[in-house]
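Every protein chain but one is kept in place in this view of the complex.
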Amino acid sequence: MIHLENLTVSVDKKVILSDINFSLKPGQIVYLMGPNGSGKSTIASVLAGHPHYRIESGQIFLDKKDITKLDPDKRANLGLFLSNQSPPAIPGLTVKTFLWQIYKKFHPQQKILLSEFRRLIESESNQLKLNPELLNRGLNDGFSGGERKKMELLQLLVSRARYLILDEIDSGLDIDAIKIIFTKIKKLISDQKLGVLVITHSGSLTKYLAPDRVLILSQGVIKSSGSAALISQIESRGFDK
Amino acid sequence: MAKFIPAKKYKYGFSSPEAAVFKTKKGLNETVIRQISAAKHETKDMLNFRLNSYRQFLAKPLPSWGPDLSKINFDDIYYYLKPSDREVKNWNSLPSDIKNTYDKLGIPQAERDYLGGVKAQYESEVVYGSLISRLTRQGVIFCSMDEAVNKYPDLVWSHFSQIVPPDDNKFAALNSAVWSGGSFIYIPKGLKVDLPLQAYFRINSQNMGQFERTLIMVDRDAFVHYIEGCTAPKYSTDSLHAAVVEIYIAPGGRCRYTTIQNWSTNVYNLVTKRAYVESGGVMEWVDGNLGSKTTIKYPSTILAGPHAHGQVLSIAVAGSNQILDAGGKAIHLAPHTTSQVISKSISFNGGQSSYRGTVNIAKKARNSRSKVVCDALILDHRSRSDTYPVNKNFSSSSILEHEATVSKIGDDQIFYLMSRGFSQSESEAMIINGFIEPIVKELPMEYGLELNRLINLQMEGSLG
Partner (left out) sequence: MKIYRHILSRPGQHQDFLKSFLVKSGQNLILDTTMDFQASRTSGRTVIKVVVMPHAQTNLTGLIKIKPRLKQINAFLKHQVLLVGTDSTAVSTPKLEIESDDVIASHAAVISPLDQNQIFYLMSRGFSQTQAVNLIINSFLTSHEI
């Protein structure tokens, strides 16, 4: 379980999140919603350990381990996977090579040949309707927003995530792409009990991946929490209740 | 330029022009030069050429720009030394950082002996010998410059010192006066040599000399790829290396010249390299600079005929106490010519790397195009990076573009890779390897792999 306890976060001396409390259980789907500027992406970055943000007070636990001060790579090794809203480019780092290195890191016992691995990722790329040519290019170098999002998912498929944070997955992707991605995520939820935190400002994603729980974030504070029914309230009345 | 004259057959084998064990006194003067020429049994023409060059060397001042060269003591250098006197006597005399690098790179013992300067010859010469015989039957000449001057004078003098004349700069003049060693290559019309020719496979042990002079002549529609140097650190007891490389490319010809230098950090490495390209010809310089205390080197291409193309791919990695001043030059003298320079440099641990380049598109070089891209990484606050590009466009139908960026490794990039489970130093290494990838992929694979490992090794311990 991921658990945020009384978390207050600031950046450049300005408080962005105040006293945040929530949990994400294995196999659970939690939606974190709020208007732009509410601090949703900050929660994603803070969970992953971005050094830009300062934890003023509170703690973060992953499977009972206090990860509040842990480096990003150690959190990744514990099974945390952040799918970025705008992943950066690393020119010259070939996608294929990068995916292979992630795979080896998370599956040290598996003896798979590079050629088999290549076929695997080509097949996944095709299913995601991603041009397999991109596998030979530098990571995200010149890729469109949608292509970058699909790249995030390819990385998810070769690592061994226990908790997935999806930061604004729908921006840059069409409905068909979202459906395919969510189908794959649902499989990981049922096969591996992947816990998923969906960060979004629109309720339309719930059609493709139904939430177990919804949290509404506004101006850095969790204003309300409840079941999926909360979403139709937001749709009719807006975020400010 | 004179026409090519077919050469007589060259027999591959051991050869050493010097008749006896010989070493000049330290310092440079006319007597020393006469002694060098006499030991090599040279013609009067070559002796006069050396003497004239020496006078040019005396007349020319040190460059007023660039790294500080004032500490070079010209009187404290042996200008001619038989290789066995120059060699380090045993493995243990090598500096420990070089020995450690060899260990970590996993270089076999025989190679270490050669590369470390302990032995003058490399075992696989025997294997390579059969390749050379085949090429010789096809009309290729590949021998030391010393031999070529005596065996093929007409061919050599047709271009020798025409492309880099002695008065070009002080160090070209010095090289012209005291040159010894280096390669001479002639590729006959239409022949495309598929395997790269490598300097250290030649037996003549003066290959890695301090004042090498190389001349490559690629005849019409021919092709050759020449590789000089190696990624593993090369220890040199000589502290001044002033080499000259001249390349002539006949119409339709193509040459790729790859250098990886990793000289020990006592060396001043001052090299003048220039190619003269006729119509439709192509010159590709691939230049890797890892070592030396100071390197000054700007591979140049003169695009003399229409549709000629010149390219420089350059990497410089400057660590502590190193100044690497590198770049490229393109001179467009004919219409429809193109040039491209891609330069990647990294400064870390107080190192200093500079890009210095010139693109000059003459008025008669109508409809030409040049693009220069320089990227530099500075890894810490003690290091520095400078860029000095001179862009001259005198042709109003030609396009000249230049762009350069200097930055550190992005925090976002590091965070991203770490969030995928890679440690900070693994992440930095991946980003650096990605940064130099466009150049590394042009290197023969073994060099590329070794270069990556070597750069990662250099970075290890100096980053976070």
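We just call them A and B in the order they show up, numbering each chain from 1.
As a convention for this text, contacts are C-beta pairs under 8 Å (C-beta built on N, C-alpha and C of every residue); 3 or more make two chains touch, one makes a residue touch a chain.
No experiment lies behind these values; they were computed from the predicted model shown.
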Displayed partners of the chain not shown (whole complex): B
Touching residue (missing chain; options B:Lys25, B:His41 or B:Lys392): B:Lys392
Residue touching the undisplayed chain, where the options are B:Leu400, B:Met418 or B:Ile432: B:Leu400
Which of B:Leu240, B:Ile378, B:Ile432 or B:Ile455 contacts the chain that the document leaves out: B:Ile378
Touching residues (missing chain, whole complex) on chain B: 363, 376, 378-408
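Just so we're on the same page, only the chains that are shown with their structure count from here on.
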For chain A paired with chain B, centre-to-centre distance based on mean C-alpha positions, whole Å: 49
Parts of chain B lying in touch with chain A, wherever the complex brings them together: 410-413, 415-424, 427, 430-431, 433-438
In the complex with chain B, residue positions of chain A that touch it: 48-52, 71-73, 75-77, 80, 82, 84, 87-88, 90-94, 98, 101-102, 105-106, 138-139, 155, 159
